[in-house]
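Pasting a structure here, questions to come.
Heads up, one of the protein chains got dropped from this complex, but the rest are sitting where they should.
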Amino acid sequence: MIEVKKLVKRFGLKTVLCGLDFEVKGGEFVALLGPNGAGKTTFLRILASLSRPSMGEIRVAGYRLPGQAAAVRRKLGVVSHLPLLYGDLTAEENLRFYGRMYDVPNLKARITEVLELIGLATCRRDLVRTFSRGMQQRLAIGRAILHDPEIVLFDEPYTGLDQDACDMLDAILRDVAARGRTVAMSSHDLARVEDLASRFDILSRGVIAASATRDDLRNSNVFAFYKQSLAG
Amino acid sequence: MARLQNIDRRQLSIVHRPLAGFLKAVAAIAWKDLVAELHSRELISAMLVFALLVILIFNFALELDVKARATISSGVLWVTFAFAGTLGLNRSMAVEKDRGCLDGLLLAPVDRAAIYFGKMISNLAFMLIVEAIVLPVYSVLYNTKLFNPGLVGVILLGSIGYVVVGTLLSAMAIQTRTRDILLPILLFPVVLPIIVAAVKASSGFLQGLEMAEMMPQIRLLVFYDVIFIAVSFMLFDYVVEE
Partner (left out) sequence: MPSQPRVLQVLNILSACLLLVAFGMVLFYAPIERVMGAVQKVFYFHVATAWVGMLGFIAAAMTGIAYLRTQNPKWDIVEVAAVEISLVFFFIAIVLGSIWARPAWGTWWTWEPRLTTAAILEMIYVAYLLLRQGIEEPDRRARFSAIYTLVGGLSIPVTFLSIRLFRTIHPVIFGSGLGEKMSMTTPMYVTMFSNIAVFSIIFSTLFWHRIRLGRLAEKVEQLKLKFMP
(Lines give C-alpha, C1' and ligand atoms only; values in the text may rest on other atoms or scores of the structure.)
Protein backbone atom coordinates (compact mmCIF):
# COMPACT_ATOMS: atom_id res chain seq x y z
CA MET A 1 0.00 0.00 0.00
CA ILE A 2 2.70 2.43 1.00
CA GLU A 3 6.19 2.13 -0.41
CA VAL A 4 8.86 4.66 0.39
CA LYS A 5 12.39 4.38 -0.97
CA LYS A 6 15.28 6.67 -0.01
CA LEU A 7 13.10 9.60 0.88
CA VAL A 8 14.98 12.85 1.39
CA LYS A 9 13.36 16.07 2.56
CA ARG A 10 15.27 19.29 2.89
CA PHE A 11 14.08 22.60 4.23
CA GLY A 12 16.55 25.05 2.75
CA LEU A 13 19.91 23.78 3.93
CA LYS A 14 18.56 21.58 6.73
CA THR A 15 17.91 17.92 5.92
CA VAL A 16 15.07 16.48 7.97
CA LEU A 17 14.62 13.11 6.30
CA CYS A 18 17.79 11.41 5.13
CA GLY A 19 17.08 8.53 2.80
CA LEU A 20 14.13 7.01 4.61
CA ASP A 21 12.82 3.57 3.62
CA PHE A 22 9.35 2.55 4.71
CA GLU A 23 6.77 0.01 3.71
CA VAL A 24 3.23 -0.76 4.80
CA LYS A 25 1.22 -3.64 3.44
CA GLY A 26 -2.54 -3.56 3.05
CA GLY A 27 -4.38 -3.86 6.37
CA GLU A 28 -1.36 -3.21 8.53
CA PHE A 29 -1.48 -0.74 11.41
CA VAL A 30 1.93 0.86 11.78
CA ALA A 31 2.84 3.06 14.71
CA LEU A 32 5.48 5.69 13.98
CA LEU A 33 7.38 6.53 17.11
CA GLY A 34 10.25 8.85 17.74
CA PRO A 35 11.44 11.89 19.62
CA ASN A 36 10.24 15.39 18.81
CA GLY A 37 11.90 16.85 15.79
CA ALA A 38 12.67 13.43 14.35
CA GLY A 39 10.60 14.23 11.30
CA LYS A 40 7.40 12.25 11.97
CA THR A 41 5.08 15.11 11.07
CA THR A 42 7.15 15.99 8.02
CA PHE A 43 7.05 12.39 6.90
CA LEU A 44 3.31 12.07 7.37
CA ARG A 45 2.73 15.32 5.54
CA ILE A 46 4.68 14.01 2.58
CA LEU A 47 2.67 10.80 2.62
CA ALA A 48 -0.50 12.88 2.79
CA SER A 49 0.62 14.74 -0.37
CA LEU A 50 0.73 18.03 1.52
CA SER A 51 4.46 18.40 1.08
CA ARG A 52 6.75 17.49 -1.76
CA PRO A 53 9.80 15.29 -1.25
CA SER A 54 13.21 16.65 -2.20
CA MET A 55 14.31 13.25 -3.45
CA GLY A 56 13.20 9.65 -3.38
CA GLU A 57 10.41 7.42 -4.56
CA ILE A 58 7.02 7.19 -2.95
CA ARG A 59 4.09 5.07 -3.92
CA VAL A 60 0.79 5.27 -2.09
CA ALA A 61 -2.10 3.01 -3.08
CA GLY A 62 -0.26 2.27 -6.29
CA TYR A 63 0.13 5.87 -7.36
CA ARG A 64 3.33 7.89 -7.40
CA LEU A 65 3.80 10.93 -5.23
CA PRO A 66 3.98 13.81 -6.02
CA GLY A 67 3.32 13.15 -9.71
CA GLN A 68 -0.05 11.49 -9.24
CA ALA A 69 -1.01 13.25 -6.03
CA ALA A 70 -4.53 13.99 -7.22
CA ALA A 71 -5.30 10.28 -7.56
CA VAL A 72 -3.75 9.50 -4.18
CA ARG A 73 -5.89 12.04 -2.32
CA ARG A 74 -9.07 10.20 -3.01
CA LYS A 75 -7.78 7.12 -1.22
CA LEU A 76 -6.39 8.95 1.75
CA GLY A 77 -7.89 10.08 5.02
CA VAL A 78 -5.89 12.24 7.39
CA VAL A 79 -6.37 13.05 11.06
CA SER A 80 -4.00 15.64 12.43
CA HIS A 81 -3.58 17.20 15.85
CA LEU A 82 -5.33 20.26 14.42
CA PRO A 83 -9.02 19.55 13.89
CA LEU A 84 -9.22 20.65 10.24
CA LEU A 85 -12.81 21.64 10.91
CA TYR A 86 -14.65 24.91 10.48
CA GLY A 87 -15.70 26.24 13.86
CA ASP A 88 -18.50 28.36 12.45
CA LEU A 89 -20.19 25.44 10.73
CA THR A 90 -22.25 22.71 12.35
CA ALA A 91 -20.98 19.14 12.49
CA GLU A 92 -23.36 18.21 9.73
CA GLU A 93 -22.32 21.14 7.53
CA ASN A 94 -18.66 20.32 7.98
CA LEU A 95 -19.29 16.79 6.81
CA ARG A 96 -21.46 17.97 3.98
CA PHE A 97 -18.73 20.32 2.79
CA TYR A 98 -16.04 17.68 2.83
CA GLY A 99 -18.42 15.18 1.31
CA ARG A 100 -18.86 17.51 -1.62
CA MET A 101 -15.17 18.08 -1.96
CA TYR A 102 -14.56 14.33 -2.10
CA ASP A 103 -17.60 13.70 -4.27
CA VAL A 104 -19.06 11.17 -1.84
CA PRO A 105 -22.10 9.35 -3.23
CA ASN A 106 -25.33 9.28 -1.21
CA LEU A 107 -23.96 12.03 0.92
CA LYS A 108 -26.93 12.54 3.21
CA ALA A 109 -27.17 8.92 4.22
CA ARG A 110 -23.42 8.65 4.60
CA ILE A 111 -23.30 11.69 6.90
CA THR A 112 -25.91 10.18 9.18
CA GLU A 113 -24.06 6.88 9.14
CA VAL A 114 -20.74 8.46 10.06
CA LEU A 115 -22.24 10.67 12.75
CA GLU A 116 -23.69 7.60 14.38
CA LEU A 117 -20.43 5.70 14.16
CA ILE A 118 -18.55 8.44 15.98
CA GLY A 119 -21.30 9.03 18.49
CA LEU A 120 -22.12 12.60 17.56
CA ALA A 121 -25.53 12.08 16.01
CA THR A 122 -27.23 14.17 18.69
CA CYS A 123 -24.89 17.11 18.11
CA ARG A 124 -25.21 17.25 14.37
CA ARG A 125 -26.70 20.71 14.39
CA ASP A 126 -24.33 22.23 16.89
CA LEU A 127 -21.56 24.57 15.85
CA VAL A 128 -18.17 22.93 16.01
CA ARG A 129 -16.66 25.73 18.01
CA THR A 130 -18.87 24.68 20.91
CA PHE A 131 -17.45 21.16 20.85
CA SER A 132 -14.89 19.95 23.36
CA ARG A 133 -11.52 18.88 22.04
CA GLY A 134 -12.49 15.24 22.30
CA MET A 135 -15.63 15.77 20.28
CA GLN A 136 -13.70 17.71 17.68
CA GLN A 137 -11.21 14.89 17.27
CA ARG A 138 -14.03 12.43 16.88
CA LEU A 139 -15.60 14.58 14.20
CA ALA A 140 -12.16 14.90 12.61
CA ILE A 141 -12.03 11.13 12.34
CA GLY A 142 -15.51 11.14 10.88
CA ARG A 143 -14.36 13.62 8.29
CA ALA A 144 -11.34 11.48 7.49
CA ILE A 145 -13.33 8.33 6.78
CA LEU A 146 -16.31 10.00 5.12
CA HIS A 147 -15.12 9.07 1.66
CA ASP A 148 -14.16 5.56 2.75
CA PRO A 149 -10.44 5.82 2.13
CA GLU A 150 -8.18 2.79 1.91
CA ILE A 151 -5.45 4.44 3.93
CA VAL A 152 -5.74 6.61 7.03
CA LEU A 153 -2.88 8.65 8.46
CA PHE A 154 -2.90 9.89 12.03
CA ASP A 155 -0.56 12.57 13.28
CA GLU A 156 -0.52 12.60 17.09
CA PRO A 157 -4.30 12.27 17.43
CA TYR A 158 -4.26 12.04 21.22
CA THR A 159 -2.75 15.48 21.73
CA GLY A 160 -4.68 17.50 24.28
CA LEU A 161 -7.23 14.81 25.12
CA ASP A 162 -8.12 13.67 28.63
CA GLN A 163 -8.40 10.01 29.60
CA ASP A 164 -12.08 9.59 28.79
CA ALA A 165 -11.69 11.23 25.43
CA CYS A 166 -8.67 9.05 24.73
CA ASP A 167 -10.64 5.93 25.56
CA MET A 168 -13.46 7.00 23.29
CA LEU A 169 -10.99 7.74 20.54
CA ASP A 170 -9.47 4.31 21.00
CA ALA A 171 -12.84 2.66 20.55
CA ILE A 172 -13.54 4.59 17.38
CA LEU A 173 -10.05 3.90 16.07
CA ARG A 174 -10.49 0.21 16.59
CA ASP A 175 -14.00 -0.12 15.22
CA VAL A 176 -14.25 2.56 12.67
CA ALA A 177 -11.03 4.01 11.44
CA ALA A 178 -8.76 1.04 11.45
CA ARG A 179 -11.20 -1.61 10.37
CA GLY A 180 -10.13 -3.01 7.04
CA ARG A 181 -7.91 -0.06 6.34
CA THR A 182 -4.21 0.54 6.21
CA VAL A 183 -3.17 2.86 9.02
CA ALA A 184 -0.02 4.78 9.87
CA MET A 185 -0.09 6.66 13.14
CA SER A 186 2.46 8.78 14.90
CA SER A 187 2.05 9.20 18.61
CA HIS A 188 3.83 9.83 21.85
CA ASP A 189 1.31 7.76 23.77
CA LEU A 190 3.19 4.44 23.76
CA ALA A 191 0.72 2.61 25.97
CA ARG A 192 -2.26 3.26 23.74
CA VAL A 193 -0.38 2.56 20.59
CA GLU A 194 0.77 -0.76 21.99
CA ASP A 195 -2.78 -2.13 21.94
CA LEU A 196 -3.71 -0.83 18.54
CA ALA A 197 -0.76 -1.29 16.25
CA SER A 198 0.49 -4.41 14.52
CA ARG A 199 3.92 -2.95 13.90
CA PHE A 200 6.14 -0.35 15.53
CA ASP A 201 8.66 1.75 13.63
CA ILE A 202 11.05 4.15 15.30
CA LEU A 203 11.90 7.29 13.34
CA SER A 204 15.08 8.87 14.54
CA ARG A 205 17.50 11.33 12.91
CA GLY A 206 15.67 11.22 9.62
CA VAL A 207 15.57 7.46 9.07
CA ILE A 208 13.69 4.46 10.39
CA ALA A 209 16.09 3.39 13.11
CA ALA A 210 14.24 0.24 14.13
CA SER A 211 11.14 -1.76 13.32
CA ALA A 212 9.35 -4.49 15.24
CA THR A 213 6.08 -6.30 14.74
CA ARG A 214 3.69 -7.14 17.50
CA ASP A 215 4.89 -10.70 17.63
CA ASP A 216 8.48 -9.60 18.01
CA LEU A 217 7.57 -7.73 21.13
CA ARG A 218 5.76 -10.57 22.81
CA ASN A 219 8.22 -10.80 25.64
CA SER A 220 8.83 -7.13 26.25
CA ASN A 221 6.87 -3.97 25.70
CA VAL A 222 6.96 -1.03 23.35
CA PHE A 223 8.51 1.29 25.87
CA ALA A 224 11.55 -0.93 26.32
CA PHE A 225 11.89 -1.36 22.59
CA TYR A 226 11.66 2.38 22.08
CA LYS A 227 14.30 3.18 24.66
CA GLN A 228 16.57 0.48 23.34
CA SER A 229 16.35 1.66 19.74
CA LEU A 230 17.13 5.24 20.61
CA ALA A 231 20.02 4.35 22.84
CA GLY A 232 21.80 2.48 20.06
CA MET B 1 12.79 15.03 -12.22
CA ALA B 2 10.47 16.81 -9.83
CA ARG B 3 9.40 19.23 -12.56
CA LEU B 4 8.30 16.40 -14.85
CA GLN B 5 6.20 14.93 -12.10
CA ASN B 6 4.56 18.27 -11.57
CA ILE B 7 3.54 18.53 -15.18
CA ASP B 8 2.15 15.01 -14.89
CA ARG B 9 0.01 16.03 -11.96
CA ARG B 10 -1.32 19.08 -13.63
CA GLN B 11 -2.24 17.20 -16.76
CA LEU B 12 -3.94 14.57 -14.67
CA SER B 13 -6.03 17.09 -12.86
CA ILE B 14 -6.98 18.87 -16.05
CA VAL B 15 -7.82 15.77 -18.04
CA HIS B 16 -9.43 13.59 -15.43
CA ARG B 17 -11.34 16.22 -13.52
CA PRO B 18 -13.98 17.65 -15.79
CA LEU B 19 -15.29 21.16 -15.58
CA ALA B 20 -18.34 20.04 -13.64
CA GLY B 21 -16.20 18.69 -10.80
CA PHE B 22 -14.17 21.88 -10.76
CA LEU B 23 -17.22 24.10 -10.58
CA LYS B 24 -18.72 21.86 -7.93
CA ALA B 25 -15.63 22.33 -5.76
CA VAL B 26 -15.64 26.09 -6.30
CA ALA B 27 -19.31 26.25 -5.36
CA ALA B 28 -18.76 24.08 -2.28
CA ILE B 29 -15.98 26.32 -0.99
CA ALA B 30 -17.89 29.53 -1.62
CA TRP B 31 -21.00 28.00 -0.03
CA LYS B 32 -19.00 26.94 3.01
CA ASP B 33 -17.73 30.48 3.59
CA LEU B 34 -21.16 32.02 3.16
CA VAL B 35 -22.86 29.57 5.52
CA ALA B 36 -20.13 30.07 8.13
CA GLU B 37 -20.65 33.81 7.85
CA LEU B 38 -24.39 33.33 8.19
CA HIS B 39 -23.86 31.57 11.49
CA SER B 40 -21.35 33.96 12.98
CA ARG B 41 -21.87 37.24 11.13
CA GLU B 42 -18.47 38.32 12.40
CA LEU B 43 -16.80 39.21 9.16
CA ILE B 44 -19.49 41.34 7.60
CA SER B 45 -20.37 43.16 10.79
CA ALA B 46 -16.70 43.97 11.39
CA MET B 47 -16.25 45.22 7.83
CA LEU B 48 -19.46 47.20 7.97
CA VAL B 49 -18.80 48.90 11.28
CA PHE B 50 -15.29 49.74 10.15
CA ALA B 51 -16.54 51.18 6.86
CA LEU B 52 -19.11 53.36 8.58
CA LEU B 53 -16.55 54.61 11.06
CA VAL B 54 -14.20 55.53 8.24
CA ILE B 55 -16.96 57.49 6.53
CA LEU B 56 -17.69 59.22 9.80
CA ILE B 57 -14.08 60.20 10.25
CA PHE B 58 -13.94 61.52 6.70
CA ASN B 59 -16.82 63.81 7.48
CA PHE B 60 -14.67 65.69 9.93
CA ALA B 61 -11.36 65.15 8.22
CA LEU B 62 -12.47 66.58 4.91
CA GLU B 63 -15.28 68.88 6.01
CA LEU B 64 -17.52 67.59 3.27
CA ASP B 65 -19.92 70.22 2.08
CA VAL B 66 -22.64 70.11 -0.52
CA LYS B 67 -20.64 71.29 -3.53
CA ALA B 68 -17.53 69.19 -3.19
CA ARG B 69 -19.43 65.98 -2.63
CA ALA B 70 -19.70 64.70 -6.17
CA THR B 71 -15.95 64.59 -6.77
CA ILE B 72 -14.89 63.79 -3.23
CA SER B 73 -17.55 61.14 -2.68
CA SER B 74 -15.93 58.69 -5.04
CA GLY B 75 -12.58 59.16 -3.30
CA VAL B 76 -14.06 58.68 0.16
CA LEU B 77 -15.98 55.62 -0.95
CA TRP B 78 -12.99 53.93 -2.51
CA VAL B 79 -10.69 54.58 0.42
CA THR B 80 -13.38 53.09 2.65
CA PHE B 81 -13.76 50.01 0.46
CA ALA B 82 -10.02 49.51 0.20
CA PHE B 83 -9.52 49.50 3.97
CA ALA B 84 -12.61 47.52 4.86
CA GLY B 85 -11.61 45.09 2.14
CA THR B 86 -8.34 44.20 3.85
CA LEU B 87 -10.27 43.34 7.02
CA GLY B 88 -12.41 40.90 5.11
CA LEU B 89 -9.52 39.34 3.21
CA ASN B 90 -7.46 38.87 6.35
CA ARG B 91 -10.26 37.31 8.31
CA SER B 92 -11.31 35.03 5.49
CA MET B 93 -7.84 33.53 5.17
CA ALA B 94 -7.18 33.47 8.92
CA VAL B 95 -10.06 31.04 9.30
CA GLU B 96 -8.33 28.62 6.98
CA LYS B 97 -4.99 28.92 8.65
CA ASP B 98 -5.91 28.76 12.30
CA ARG B 99 -7.51 25.37 12.49
CA GLY B 100 -5.36 23.90 9.78
CA CYS B 101 -8.35 24.00 7.44
CA LEU B 102 -6.16 24.97 4.52
CA ASP B 103 -4.61 21.52 4.83
CA GLY B 104 -8.11 20.11 4.80
CA LEU B 105 -8.75 21.86 1.50
CA LEU B 106 -5.43 20.76 0.06
CA LEU B 107 -6.07 17.15 1.05
CA ALA B 108 -9.21 17.02 -1.03
CA PRO B 109 -8.87 15.75 -4.60
CA VAL B 110 -9.64 19.14 -6.11
CA ASP B 111 -7.62 21.42 -8.32
CA ARG B 112 -5.78 24.12 -6.38
CA ALA B 113 -7.28 26.66 -8.73
CA ALA B 114 -10.72 25.61 -7.44
CA ILE B 115 -9.65 26.57 -3.93
CA TYR B 116 -8.51 29.92 -5.26
CA PHE B 117 -11.71 30.64 -7.14
CA GLY B 118 -13.88 29.45 -4.26
CA LYS B 119 -12.17 31.80 -1.80
CA MET B 120 -12.15 34.59 -4.35
CA ILE B 121 -15.87 34.33 -4.94
CA SER B 122 -16.73 34.32 -1.25
CA ASN B 123 -14.37 37.26 -0.63
CA LEU B 124 -16.03 39.10 -3.50
CA ALA B 125 -19.47 38.33 -2.12
CA PHE B 126 -18.57 39.75 1.29
CA MET B 127 -17.08 42.87 -0.23
CA LEU B 128 -20.13 43.44 -2.46
CA ILE B 129 -22.51 42.95 0.44
CA VAL B 130 -20.66 45.55 2.49
CA GLU B 131 -20.57 47.95 -0.46
CA ALA B 132 -24.26 47.43 -1.06
CA ILE B 133 -24.98 48.54 2.49
CA VAL B 134 -22.48 51.38 2.60
CA LEU B 135 -23.73 53.05 -0.58
CA PRO B 136 -27.29 53.78 0.59
CA VAL B 137 -26.02 54.78 4.04
CA TYR B 138 -23.58 57.22 2.49
CA SER B 139 -26.18 58.70 0.18
CA VAL B 140 -28.49 59.24 3.12
CA LEU B 141 -25.82 60.73 5.36
CA TYR B 142 -24.53 63.11 2.70
CA ASN B 143 -27.65 63.65 0.67
CA THR B 144 -25.94 62.44 -2.50
CA LYS B 145 -27.59 60.50 -5.27
CA LEU B 146 -25.59 57.31 -5.53
CA PHE B 147 -28.07 55.06 -7.31
CA ASN B 148 -26.27 55.20 -10.60
CA PRO B 149 -25.90 52.07 -12.77
CA GLY B 150 -22.55 53.30 -14.08
CA LEU B 151 -21.29 53.70 -10.53
CA VAL B 152 -22.47 50.24 -9.59
CA GLY B 153 -20.67 48.81 -12.63
CA VAL B 154 -17.42 50.54 -11.70
CA ILE B 155 -17.70 49.33 -8.12
CA LEU B 156 -18.24 45.81 -9.39
CA LEU B 157 -15.23 45.89 -11.72
CA GLY B 158 -13.03 47.50 -9.10
CA SER B 159 -14.04 45.05 -6.38
CA ILE B 160 -13.31 42.11 -8.64
CA GLY B 161 -9.78 43.35 -9.35
CA TYR B 162 -9.21 44.09 -5.67
CA VAL B 163 -10.38 40.69 -4.49
CA VAL B 164 -8.58 38.80 -7.24
CA VAL B 165 -5.16 40.06 -6.16
CA GLY B 166 -6.18 40.28 -2.51
CA THR B 167 -7.04 36.59 -2.26
CA LEU B 168 -3.65 35.59 -3.65
CA LEU B 169 -1.70 37.98 -1.45
CA SER B 170 -3.70 37.21 1.70
CA ALA B 171 -2.94 33.52 1.19
CA MET B 172 0.74 34.50 1.23
CA ALA B 173 0.52 37.00 4.06
CA ILE B 174 -1.24 34.59 6.39
CA GLN B 175 1.73 32.24 6.21
CA THR B 176 4.23 34.82 7.37
CA ARG B 177 5.16 35.92 10.85
CA THR B 178 3.64 39.36 10.52
CA ARG B 179 0.38 38.08 9.02
CA ASP B 180 -2.44 40.63 9.13
CA ILE B 181 -0.18 43.66 9.09
CA LEU B 182 1.56 42.56 5.95
CA LEU B 183 -1.50 42.33 3.72
CA PRO B 184 -2.20 46.06 3.21
CA ILE B 185 1.53 46.66 2.67
CA LEU B 186 1.65 44.03 -0.04
CA LEU B 187 -1.74 44.76 -1.54
CA PHE B 188 -2.11 48.52 -1.82
CA PRO B 189 0.81 49.31 -4.13
CA VAL B 190 -0.25 46.55 -6.47
CA VAL B 191 -3.94 47.37 -6.49
CA LEU B 192 -3.39 51.08 -7.02
CA PRO B 193 -4.40 51.13 -10.71
CA ILE B 194 -7.82 49.89 -9.65
CA ILE B 195 -8.23 52.65 -7.11
CA VAL B 196 -7.00 55.33 -9.51
CA ALA B 197 -9.18 54.24 -12.41
CA ALA B 198 -12.20 53.49 -10.23
CA VAL B 199 -12.13 56.83 -8.47
CA LYS B 200 -11.89 58.72 -11.75
CA ALA B 201 -14.64 56.68 -13.35
CA SER B 202 -16.89 56.84 -10.28
CA SER B 203 -16.64 60.59 -9.98
CA GLY B 204 -17.32 60.84 -13.69
CA PHE B 205 -20.53 58.89 -13.33
CA LEU B 206 -21.57 60.86 -10.28
CA GLN B 207 -21.05 64.10 -12.13
CA GLY B 208 -23.20 62.81 -14.95
CA LEU B 209 -20.46 62.98 -17.57
CA GLU B 210 -20.69 61.26 -20.94
CA MET B 211 -19.96 57.53 -20.96
CA ALA B 212 -17.19 58.08 -23.51
CA GLU B 213 -15.23 60.12 -20.97
CA MET B 214 -14.99 57.21 -18.60
CA MET B 215 -14.28 54.57 -21.23
CA PRO B 216 -10.47 54.67 -20.84
CA GLN B 217 -10.80 54.02 -17.11
CA ILE B 218 -13.34 51.28 -17.58
CA ARG B 219 -11.16 49.65 -20.18
CA LEU B 220 -8.23 49.79 -17.77
CA LEU B 221 -10.31 48.17 -15.04
CA VAL B 222 -11.33 45.34 -17.33
CA PHE B 223 -7.76 44.95 -18.53
CA TYR B 224 -6.47 44.75 -14.97
CA ASP B 225 -9.16 42.27 -13.95
CA VAL B 226 -8.48 39.97 -16.86
CA ILE B 227 -4.70 39.99 -16.49
CA PHE B 228 -4.73 39.46 -12.79
CA ILE B 229 -7.34 36.73 -12.75
CA ALA B 230 -5.13 34.80 -15.16
CA VAL B 231 -1.92 35.50 -13.26
CA SER B 232 -3.35 34.96 -9.78
CA PHE B 233 -4.90 31.59 -10.30
CA MET B 234 -1.74 30.32 -11.94
CA LEU B 235 0.43 31.60 -9.11
CA PHE B 236 -1.90 30.30 -6.38
CA ASP B 237 -0.50 26.80 -6.80
CA TYR B 238 2.91 28.06 -5.79
CA VAL B 239 1.52 29.78 -2.72
CA VAL B 240 -0.13 26.73 -1.23
CA GLU B 241 2.03 23.85 -2.40
CA GLU B 242 4.95 23.03 -0.17
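Chains here go by letter, A and B, matching the order in which they are written, and residues are numbered from 1 within each.
Following the convention adopted for this analysis, a contact is a pair of C-beta atoms (placed from the backbone, for glycine too) under 8 Å apart; a residue touches a chain by one contact, two chains touch by 3 or more.
In this text the structure is predicted, and so the values were computed from the model without any measurement.
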item: Contact partner of the left-out chain, one of B:V35, B:A94, B:V152 or B:M172; value: B:M172
item: Chain not shown: contacting residue from B:V49, B:V140 or B:V190; value: B:V190
item: Per the touch definition above, residue among B:A28, B:L151 or B:L220 touching the missing chain; value: B:L220
item: Chain not shown, touching residues in subunit A; value: 11-14
item: Absent chain, residues of subunit B that touch it; value: 2-3, 165, 168-169, 172, 175-179, 182, 185-186, 188-193, 196-197, 200, 216-217, 220, 223-224, 227-228, 231-232, 235, 238-239, 242
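In the analysis below, only the chains that are shown with their structure count from here on.
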item: Residues on subunit A engaged by subunit B in the complex (per definition of touch); value: 45, 48-52, 64, 66-71, 73-74, 76, 78, 80, 82-90, 93, 97-98, 100-103, 127, 143
item: Complex contacts: residues of subunit B adjacent to subunit A; value: 2, 4-6, 8-9, 12-13, 16-17, 21, 24-25, 28-29, 31-32, 35-37, 39-40, 42, 95, 99-101, 103-111, 241-242
